[in-house]
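Of the protein chains in this complex, one is absent; all others appear in place.
Think of it as A and B in the order they're written, each chain with its own count starting at 1.
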Amino acid sequence: MELRSYIFRRLLLLIPVLFGVTVFIFGITMLFSPTQRATLYITSPQQMRDLATIIARYGLDRPFWSQYATWIGQVLTGNLGWSNVVSMPVWNAIWHYLPATLELAIVAAPLIILTGIFLGSKAAAHKDRPLDHGTRVIAIVGWSLPTFWLGLILLMIFYGYFRGFLPPGRLSTQMEVVVTSADFIRYTRMNTIDAILNLNGPVLLDALRHIILPVITLSVVNVAFIMRLMRSSMLESLGKGYILTARAKGLSERVVVNKHARRNALIPVITISGYLFAALANGVVITETIFSYKGIGWWAWQSAIRLDIASVLGFALFNAVLFVVVNLVVDVLYTRVDPRVRLGGTVQ
Amino acid sequence: MKKILFISLAMVLALSVSLIGCDGGGGEAIPLHNPDDFIQETIGDVDSLDPAWGYDTSSGEQVTYIYEPLLVYDGESTDVFLPALATNWTVVNATQIRFTIREDVSFHEGGSLTPEDVEYSFERMMVQDRGGGPAWMINLPLLGMYRTRSGATIVADGEDIDNAVEVDGNEVVFNFAIEFPMIQWLQILVQPWGSILDKEWCVANGEWDPASDPLSGEGWKAYNNPAKADSYLYNHANGTGPWKLDTWQAGDYIRLIEHEDYWRGSVPFNLVVTKFVDEYTSRRLSLLNGDADLIYVPRQYIGDLEGNTELNAYEDLPALQNDCIFFNFSIDPDSDFIGSGALDGDGIPPDFFTDEHVRKGFAYAFDYDTYIADAFLGEATRMGNPLVDGLLGYDPNAQMYSHCLTAAADELELAWGGNVSDVGFKFTITYNSGNIERKTGCEILAEQLLAIDPKYQIAIQPLTWPTFLDNIFSEDPGVHKGPLPLFQIGWLADYPDPDNFITPYMHSYGDWAYYQDYGYPSLDTKIETARYETDDATREILYDEICDIYHEDCPGIMLSQPLGRRWFTKYIHGFYFNPTIPGPAGPLYYMSKS
Partner (left out) sequence: MIRQLVKNPLSLAGIIILLIFVVIAIFAPLIAPTPDGHLNPYMIPHEGYSPIPQPPSEEHIFGTTEGQYDIFYGVIWGTRSAFQVGLVVIGIVVVIGIILGSLAGYFGGIIDEVIMRITDIFLAFPTLILAMAIVSVLGPSLKSVMIALAVVSWPSYARLIRGDILQVREEDYIEASRGIGASSSRVIIRHALPNAIYPTLVMASLDIGAIVLSAAALSFLGLGAPEGYADWGQLTSFARNWIVGPYGEPLKYWYAVTIPGLFILFFVLGWNLLGDAFRDILDPRLARR
């Protein structure tokens, strides 16, 4: 099947998924009474005396289909609505808060994947020996750690005990001033990258100081997962025919492992990296909240708690699109790495 | 692989070594940074910079830096006024007051202050009248109605709005539609919503234009009740105040810079920066490092900074607010919170609290001292009635219910002909989750009643804020009120007049009393008489009587008024406390840093 038409077909799938997601979320929000939804627009209970006006103003008591239709109409003209919790249009909010989350993902993901691959293949190569058992225990413990608790403990030690060594937030006050001043150009709004591009050492150091703990918190659970996966798929490929051939040819164990087994073991890892995205998306909410690292996870949480429907919907759309696209990329990559798989083949 | 690991580990170590000791610590001297700027770190965010829109302290604070009203309070007073944008004023009669407008005052964007600007500012507020906003305080005296709308239709008459504010030479004339106490009007004008805008600038930027959409026509109605972001003044500002808007990064910070042509003269700070930082420990670090001059300290962390000689702390500042546990006299019979719905030991009937013995029993049962000691760490004053310290009519020796379990038991024995003490009761009390003070209040009430008699059982349930409000502000008009048997909520002053506190608590149409189904005609008349009384001495007597009625009727368990603190570095001077000033920084223009 032609690559282009396959991609096109998959992207078409976006429509029912987006429709389903948004109808579902809208449905949930309809379970809230108009009064509850009106509380988003007030800043003190005294303003509730104007409840009727607020409800009328924002159409909070119109029937489901009417509100949904209005919203869809707006979306199709490019207006995702207004995010009350951060006082900017939803579209702007997504792009405003995305860099922080991307930064976390960009720093964390390679760390997770590389560490996971490294430890996993080491464990497979030393199967059933102490190293294998050791890493297995570490993996299971890491997997069992509550992310939020890990974050709190890390803060307690590195922020409390070591007196502000690794603080929450994205930047310290002084660096915040530097970054928003005219001399500093914010290319990507990711502080680490921008600092490098601006050749600004102090900002880079400060940004790193702030990002280390959130990255560690995010990584621990996921490293464990990837590690185990890598190990088992390595084990499988190590038992395959071509490996035996390579060994028979007299190639050193190292070459066998590194060149042949590992490359083939990467296949499921690629798939899993797609699901890593989903894991990060979840983990990021808690991590950003604990460390006051204001990214898209933090924004989504604030919106959910304060019933900012427009924001939640905007986040849902964004997330769904990302999900479908990532799945598509993973599936296409899959075919590139494993020549046995054809496009459009039924994949589990 | 191994090499990469090794190198990265080495880098991490190097990083750590280079960064240890980055904390400012405490007890050490605080350095003087940014001598020309005032930087504060607090929580929350600005809602809107439009003076006619904002109804929260954060917005109000920024508006007081950027804009100015016609008059201001004299220092710490809340009823003596000094001229600001008006040079003087004359009360003509009970429905008219005239203000002479100051000359040679410039706006940030270059315009000059004229009486037309004043007229426009107030007309615009009435035209806009956003739902849930402060315009009702302008609407009521000038138009005789709280809102320009009934439901979604506009019922106000453009002509009436036009006639309410007129320009006469260099004066602005306010014509009231009803007889309104002048002192309250002046107090309303001092607040942020009395700020004066530049008519030409507003019109040029898309705001309502009285020339193209005159009040005699219908066009002005399109500007009524807009969405927040539809107003240009939401995030743009042009006032006459000492600072002008530089940048507002929503959720992060707002920065103001000095207005060089400020009519009063030199401005003490070049920059005024307000940062919104959620983490207390970060704020604390900024303060101790000299990077912030003022921070918000949650009550539980007071011990942290106490005794630090590098800081200027002001304490026991009585805020114009209070909290109270309200009885619902007409509970929704279908409520999930009243158990069986009958006085059978498994619930309470919807009219349970109409018996005053029940109410008084509860009032005697509450442990007020523990409440203040634990929920407020001692930083609150017990109240016996709605009038708080700072208002005319406040009586520090007012009658209050003491915490006395035997008196409580006695009252409950008399309740409902003795049935209450025979069968007991069961119901659920709620609070908005996350609010420690209210949770403590609920727990104290429940546990004290349980201690009197194990048949008096109250369960406690936290609700999310939207659900909590939904349950309070709920009714079947004429039939019953909301489902909550008791709700704990407070009042924050709009302006420092006793009527602003008494009406919500005791008038049949008051914000809280209405949803309790409390209030009756004779009391209403008394409240209205006190409202319009112009002689202070007579007023005090009237409010004395009203407060006695509050104590006798006991429509709620009156709790306390919080006492606030401010934490400045020692370099900030000139702070004084006026409870009407929104925001913690206080009268910033009169302060300095050295």
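The criterion applied here is as follows: contacts are C-beta pairs under 8 Å (C-beta built on N, C-alpha and C of every residue); 3 or more make two chains touch, one makes a residue touch a chain.
Note that the structure is a prediction, hence the values are computed from the model and not measured.
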item: Of A:Ala281, A:Ala310 or A:Leu328, the residue in touch with the unshown chain; value: A:Ala281
item: Residue of B:Thr78, B:Thr467 or B:Thr569 touching the missing chain in the full complex; value: B:Thr467
item: Touching residues (missing chain, whole complex) on chain A; value: 13, 16-17, 20-21, 24-25, 28-29, 31-32, 133, 136-137, 140-141, 143-149, 152-153, 155-156, 159-161, 163, 229, 232-233, 235-236, 268, 278, 281-282, 285-286, 289, 300-301, 304-305, 307, 312, 315-316, 319-320, 323-324, 348
item: In chain B, positions touching the absent partner; value: 25-27, 280-281, 298, 300-301, 303-304, 370-371, 373-375, 377, 433-434, 436, 439-440, 443-444, 450, 454, 457, 459-464, 467
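One rule holds for everything that comes next: only the chains that are shown with their structure count from here on.
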item: Chain A and chain B: spacing of chain centres that average the CA atoms, whole Å; value: 39
item: In the complex, chain A residues that touch chain B; value: 32-33, 35-37, 39-54, 56-58, 82, 84, 86-89, 118, 159-160, 162-165, 167-169, 173-174, 176, 180, 205, 208-209, 292, 294, 305-307
item: Touching residues (chain side chain B, partner chain A) in the complex; value: 1, 15-16, 18-20, 22-25, 41, 45-47, 55-56, 131-133, 136, 146-147, 149, 151-152, 225, 227-229, 235, 249-251, 253, 275, 277-279, 281-282, 285-286, 291-292, 464-467, 469-470, 472-474, 489, 491-492, 494, 504, 511
